[in-house]
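Missing here is one protein chain; the remaining ones are kept as they sit in the complex.
And then subunit A:
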Amino acid sequence: MSQANDAAGPAASNMKPVQVKLVLLGEAAVGKSSLVLRFVNDEFQLNKEPTIGAAFLTQKCRLEDKVIKFEIWDTAGQERFHSLAPMYYRNAQAAVIVYDVTKASSLEKAKSWVKELQRQANPNIVIALTGNKVDLVANRKNRTNNDGEVDEDGEQDAQEIDEDEEDDEDYAITRQVPTEEASAYAQESGLLFFETSAKNGQGVAEVFTEIAKKIPLEHILSSSRGARAGGVNGSNGRVDLQNGANGQRLGGQQEKGGCAC
């Protein structure tokens, strides 16, 4: 998984990357933007400005012999921005729905997002449910309770936090969403499931890698090749409007995705 996290090297840049549109959804202040920031720039800002409307970021990564370019739409979390969300999740091939493990209500919101995506979005969308801020609970000494998820990396990270804890006053926050509960829900709804910490990076890359694995990349590639063969793409640098208009279904989007690489 870790090799996929690397930004595309010079070798990879020669290849045509596969474009994957990904949208982040979830309640306000669960750490959507931080998650993206960790993934894209590998950094963490404690006080990240709330996203207004949505932020757009891209990140390339390698999976086996392919290069994937994630186009990430990081959306605003406040409830009243909800009506804007369809603008961003339309045509998305993947969604990361984020909740805060220290806040039970955020899982409820996540569930309603899942419901909405399953009904309104691209029918083949790959959805990953992600419990963020595990650093806050992993920090507690009794974390042996939820041993399942925290591996050795996690332990190390947790110690790192202990050191740079100065601005983290509420490290003693209790976990409100048990891993098992969320995991069971994810399984029954057919979602990928992760617990992450944008702060220490735990599990972040894995989210994107697993999504990349699950998305039918071959399909996207082949359909984009097909498009090229049909002379739709490439030379003139324009997407065939006709195709775009007709292909509201996945095929159409994939063509579009392919054309822009």
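Note that a residue touches a chain if its C-beta (ideal position, glycine included) is under 8 Å from a C-beta of that chain, and two chains touch if they have at least 3 such contacts; residues count from 1.
One rule holds in what follows: contacts and distances are computed from a predicted model.
**Q** According to its UniProt entry, is the unseen chain "p53 and DNA damage-regulated protein 1", "TBC-domain-containing protein", "N(6)-L-threonylcarbamoyladenine synthase" or "Peroxin-7"?
**A** Checked against "p53 and DNA damage-regulated protein 1", "TBC-domain-containing protein", "N(6)-L-threonylcarbamoyladenine synthase" or "Peroxin-7": the hidden chain maps to "TBC-domain-containing protein".
**Q** In the complete complex, which positions of subunit A touch the hidden chain?
**A** The missing chain touches subunit A at positions 19, 28-29, 45-54, 56, 58, 71, 73, 76-84, 86-88, 112, 115-116, 119-120, 237-239, 241, 244, 256, 259-260.
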